[in-house]
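A single protein chain has been omitted; all remaining protein chains appear in their positions.
In this document, chain identifiers A, B and C correspond to the written order of the chains, with residue numbering beginning at 1 in each.
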Amino acid sequence: MTEFGRRHLMQLVAASAALAGLSGCGPSETPEKMTPRVDQAPGETAGEASYVATAVVQEGFATGAILQHRMARPVKLEGNPDHPASLGAADAPMQGTVLDLYDPGRSAAVLSGGQIADWNRLALALAEKRRQWSKDGGTGLRILTGSISSPSLAAQLAALSQQYPAARWHSWEPLSRDNVAAGARLAFGKPVDALPQFDKADIVLGIESDAISAAPGHLAFARAFGARRRAAETGSGKMSRVYAIEATPTLLGAAADHRFALKPAEIELALRAIAAAVDAGPAEWRGSERPGWVDAVARDLAAHHGAALVHAGPEQSPAIHALACAINAALGAPLRHIEPVAADAPGLAELAAEMHDGKVETLLILGVNPAYDAPADLGFVEALKRVALSIELATHVDETAQLATFHVPALHMFEDWSDARAFDGTATILQPQIRPLVPGHSAPAMLALLAGTQDFSARDLVQDTWRQRVSGDFAAAWSGWLRKGVVDNTAAADAAVTLRRDFATALPKPAQTASALTVLLRPDPFLRDGAQANNGWLQELPRPFTRLTWDNAALIAPATAGRLGIASEELVDIARGGGKKVRLAAMVLPGQAEGVVTLSLGYGRRAIGAVGEGVGSDAGVLRVSTAPWQADDATLHATGQTYPLATTQQHQTMDGRDIVRTFSVDDLPKAAAAPERASLYPPYPKGDNAWGMAISLGSCIGCGACTAACQAENNIPVVGREQVMRGRAMHWIRVDRYWSDDVANPGARFQPVPCMHCEDAPCEVVCPVDATVHDTDGLNVMVYNRCVGTRFCANNCPYKVRRFNFFGYSGRDPRPAMSWNPDVTVRDRGVMEKCTYCIQRIRETKIAADRDNRPITDGEAKTACQQACPTEAIVFGDLNDAESAVRKRKASPLDYALLEELNTRPRTTYAAHVRNPNPEIKEG
Amino acid sequence: MSGLAAEFAAEAALVEAAGRLRQAGLRRIEAYTPYPVEALDDFLPRPRAILPVLVFAAGILGLAGGFLLQWYGAAVSYPLDIGGRPPASWPAFIPIAFEIAVLGAVTAGFIGFFALAGLPAPYQPIALLPGFERASQDRFFLVVDEADPRFAAADVASILGGFPCRVVPWRP
Amino acid sequence: MTAIEPAPVMLPGQDLATIDRAVGDAVLRPATPLWWWGGFTIAVAFTGLFILAVEYLFIAGVGIWGIDIPVAWGFAIANYVWWIGIASGGTIISALFYLTQSEWRSAVNRIAESMTLFAAAAAAIMPILHLGRPSFFYWLFPIPNTMGLWPQFKSPLLWDFFAILAYVTASVLFWFLGLLPDLAMVRDRATTRGSRVFYGIAAMGWTGSHRQWRLHKSAYGLLAALMAPLVISVHSIVGLDFSGGLLPGWHSTQFSPFFVFGAVLSGFATVLLLVIPLRRLYRLEAFITQRHLDLLVTFLLLCSLLLAYSYFIDALLPFYGDDKFERATQLHRFTGDWAWSYWGAWSLNVVAPQILWVRALRRDWLICLIAFGVVVGMWLERIMLVASSLYEDFLPSSWGHYVPTLWDWLILFGSAGMAAAGFFLFLRYLPVLAAYELKEILPPPSRHGESQG
Partner (left out) sequence: MVFVIGWVGPSTGWATRVGYPVNQPVPFSHQHHVGGLGLDCRFCHTTVETSATAGMPPTYTCMTCHSQLWTNADVLAPVRASLKTDQPIEWVRVNQLPDYVYFNHSIHIAKGIGCATCHGRIDQMPLTEKAASLRMSWCVDCHRDPRPNLRPHDAVFDMGWQRSKDTPSGDQLVAQYHIKGAAELTSCSVCHR
């Protein structure tokens, strides 16, 4: 009995220990299968990545991209260093296209009246039509596309109009740059594209400019722009000075040394005054009561003849663009003028009119969605009802698909052959990256169907288009283009422009609208026109200024909000005249001009898929074809209800803390030998490499490309609006945005914050299970599979860069398994995660170098954020390598460690923000 | 053991009686009381106190073991760079070493007590003594072992007879 | 001491038999009183809720709680610290005052120890529930494993793991050791076969021989001498869980004593909260006298003042030093989202108890009320320390909020129900007073049973 007692006790103790030992250590569950190919695909190595060049086409323009493939499926998009529009960088929407490719919400069947239809029905219907068209030359046939720069598609359309003379092609680009062309017509009498050359610009004046945020070629512009903003830091060349005049914040405005928030009407007056001051317009334009800074800016511009330029955003009126052209002409601004890259075609208004008149019998809609984004006044939806046979080609069953007679699933741009031109005219061949994931069709294929071409092949089409353009060995040239991702010397030639003599008089008088409230309708920074609204990455990527996700809001200046008695998250109704109203939450945003409300387009999709439908509200209903960007006669009514907005940043200023350091270019800190910080701890034996990162706050423009790249590279799950509101966003690198304390005209300071990889990391010491430790390269590694989830590390991280899987986010993420990056562990519920400096890339490089016993060269291992950054603000490398770029960056006296008083010894350091203000100007 | 048992109603008498028996040179006496009666210490046999030694030893062992465990685990078996701290940082090992020491000591004290007291032992012959169930409540028992060299039933009985108690010869 | 002429520790008219009747019969009486059933049912109901909440927690994950980034710790940790604090109060009473040989302890130590036991049990569960992957909690044991890995011995959390391990084990052993002779007493009074067997086994053959008593006394003394430093160390280490971090408001050298003060305060409050009704329900006025209440109240006041000192220092130092983060956090505590918890802690733990200096006001109901206030106040202090340091720390960009969910509250109240259920079982089936110790402190003349005849 007693014996039993003792033994029993012992066994109880033992049993628990035994369980501990056993659990999870039995035979592994269902064994994996290995499925080799039947026949080895050429150039494919299991377990290794391969890279294929192509391009992403946005609003008609191509940006070169390189897709990283794993076992012949694209998992990550990177910029193409050889492509003029990318230079290796990639913006967020571009990177999102990979997710679009795998979007489970993609349309996969021909639909007719909402029912799955047989492709042959459509084919027969068209065959019938063809017979008729061959007789009447295509009367009643209309083709609607987006803006097109594709030579082969243009050729196809040309051929089609030969075949059916009566047929017409219209183009509709919801985010059109028509005003730019119109402005050029006013100034030069012909449309031209003007390409700013920021590398040559000492003075930049941005009129709500999208030059570094969205304009075609913005990545290239941003590269040059950033280099000039970093000049003081690198000591190379002269730092540029940037002015911005705008009604709503832009990235260029945030980077500006002087930013002036004006109402749209005032902007034109200011610009006229400047024009007059630089002799680009009559003296009376100077106006009587103009703010003091106008003259100062004008003087500064004039003083830098040949090195000063003005750039205006596409939403500005033709008059403003004309003025910009005139000023640039007067300044001899560093610009390149080229013939327009996008093919010109009659627009949607004309088409809608014909449709209303019943002149349109057959309408082929290729990759545009007018039922969602057509201006309200065109009544496109009603017009479409009057078209006997309407066929829509789209990747999703969208708003138009539900009205068209036939909806045809479109191939993703990575699934078929095509070509497109970049902002400077450079052409790229888009080659298919993967066998189509859905039984879809491409735009060329649809056009071929109209033409009745037998066994059409997009590849042949593209090749034929380009074959005429080369003399000699086409095959060699072709493979060269494909490898490089660029068709050699296709860049557009300069176009000679001269300012019209009657320019000043021809300019329409400035509109004298004295409205209390002006509503600006602007593309969303990431969703743009909403075509990518079903993309979780883009929906959850915090907007640069608002840090808002999963919603659009009515952005109101603090003063205006006060005047109207409106607080953030209060639901408001906004209407144009008596027209349709849009209801959405207000958000008080410093930097907005007084009396100006900004709404983002691209939200409130009624049909696109589970992710995007019903997210935000459709501000597009306020657009009219005559004034698509702005409503002067707008009314705003508070509903009294509130609606929580999912922002990732709760507190907007630095509270006087030393977080983003700012210096004026005139009094930069002197280079001083940094005193070695004292530490109680003995130095650790280190390995061959010491990885570190330097981030230049001066050249960070806050575009968020780094966050997007990180999300794509590191399998970061999308958590959804509700979880973001609960402070559980998972981004490994966040871009903090602080408003400078100047309440009147606050400047935004952006600060990308990845893991600091502290050498004396506070997170590691508190982990009870060695789940986060240092490796010999000085990386603060996070071992997910060892983590038990005490979360002490997250508490103890002063930079709050650690993210926790409160739920099984990866499991909930709708993206298919094949789309994840196989080189990065997909994290399970209950484990901590954080930035790893892209350890998988580091390991790959180290192993490759170690395999053939050579040292790692600088830049061989790039982090995803560094790679995507358009301005090269982020530099990563080996601190042991005296010649490495990162070492040079850190040598700058501007270099500092965030919260360095905590003595955590971060490997990630920042170069202070440098401003180059005009001493003549006090305000702004 | 067997011999003579006496049942008292009050502590005072028991102690006095024990004293007298002791004077009479009897050694092998055991008392059963509802609560510890310290006065008996002078008259009853005193086992050597090894429990404190045991507990102390266990404590020291725990302390040493604790330090050894941590040092081996952190500095020898799998040394890792934890936030740049030295692998064998003894100050950080103090708390755990201390806790293990205390745990060891307490467990030793507990187990030691039962071992020395011969417990658990559900069968206790003495419990067969009529009325003994009150030994844990409000009665005091004195048992003289006949194995004692000086034991003479008559003498013991006469000594005990001088007290307010019920004397019964006892055989298990 | 408070009393001018101290009330007696035990009312006159008691002898060995009356003690046994009071203690033993309460256990052995066939009929279970109604109040017990009432209380027990409620407790079990809450235990049910607890199990429900835990089930769902394991199914869905810790995301069901209000925690987020930056506030990655929430109720689970606050509850843990709170429970372990309550527990330590009991140990102090039974161990520390045993060493000081305070007679009055004998009447309340059993209740205090049992309370400790169930509070410690409730505390021990919390850290496991808190984990993101609770099934791997055993990775904190330094056992040989197929990974060849060890726990990270420099982590305060691991220190805490060992502390709680040692503390729970030691408490059980200490409690049982003290229980042993009384179990024997109950065994010998038992009339039904069932209870004879049950208590027979439980008493492990205790006879009360002088030899056993001597060993018992020495063992009990040794354990008491070990428990006292243990309990201090445990709560000091709990303090290190926070001050081991570098967060403003956590990174403080005074946390260990600070936490101990609070712990003892909540412990005394809980004991009062239990003792006052029990002495009525169990008719124990003779043993648990006004004297006991006075003493407990006095210690309550003492701890309350000690805590006040800690609060004061904690609030003062940031402004004495020049750490701007510390200052900001302290101001957040005064005025931020969770200011109510900060001022709640002040008023319930420090201000309110001071009323009891007025002896005339020491009515049972008022003492209970204030004791309950302290128990609540201590929980407020814990959650305040957890939340208010976390939601606004170094970088304003990552400041956040913390909004507990229903499941947070269920875990809190459920754990209380579970501890209560355990305590009710103790009340019904085990001697609630240390009978043998009471007998020991009887005035010598009355150290006898009923006269024979």
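Everything that follows uses one rule, which is that a residue touches a chain if its C-beta (ideal position, glycine included) is under 8 Å from a C-beta of that chain, and two chains touch if they have at least 3 such contacts.
Given the structure is predicted, the values throughout are model-derived calculations rather than measurements.
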| remark: Out of A:364, A:779, A:856 or A:898, only one touches the absent chain, namely A:779
| field | Contacts of chain C with the absent chain, listed as residue ranges | value | 143-149
| note | Listed in rising order, the chain A residues that touch the chain left out are 11, 14-15, 17-22, 25-28, 31-40, 45-48, 685, 687-688, 773, 775-777, 779, 781, 783-786, 823-826, 836, 839-840, 842-843, 847, 850-853
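Everything that follows uses one rule, which is that only the chains that are shown with their structure count from here on.
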| task | Could you quickly compare A-B and B-C and let me know which has more C-beta contacts? | result | B-C
| field | Centroid distance [mean C-alpha coordinates] between chain C and chain A, Å | value | 57
| query | From the C-alpha centre of chain A to that of chain B, how far is it in Å? | reply | 80
| said: Centroid from C-alpha atoms only, then distance chain B to chain C, rounded to Å. What do you get? | reply: 29
| remark: For chain C, residue numbers touching 2 or more other chains are 149-152, 154, 158
| remark: Expected list for chain A, residues touching two or more other chains, is 762, 765, 770
| Contact residues on chain C for chain A in the complex? | 60-63, 66-73, 130-133, 135-141, 143-147, 149-152, 154-158, 161, 241, 244-247, 324, 328, 390, 392-401
| query | Any idea which chain A residues touch chain C in the complex? | reply | 17, 19-21, 23, 25, 649-655, 657, 659, 723, 726-728, 734, 736-738, 751, 753, 762, 765-770, 786-792, 794-796, 798-800, 802-808, 828-832, 898-899, 902
| task | Would you pull the chain A residues touching chain B in the complex into a rising list? | result | 1-2, 5, 679, 681-682, 684, 758-765, 770, 773-776, 905
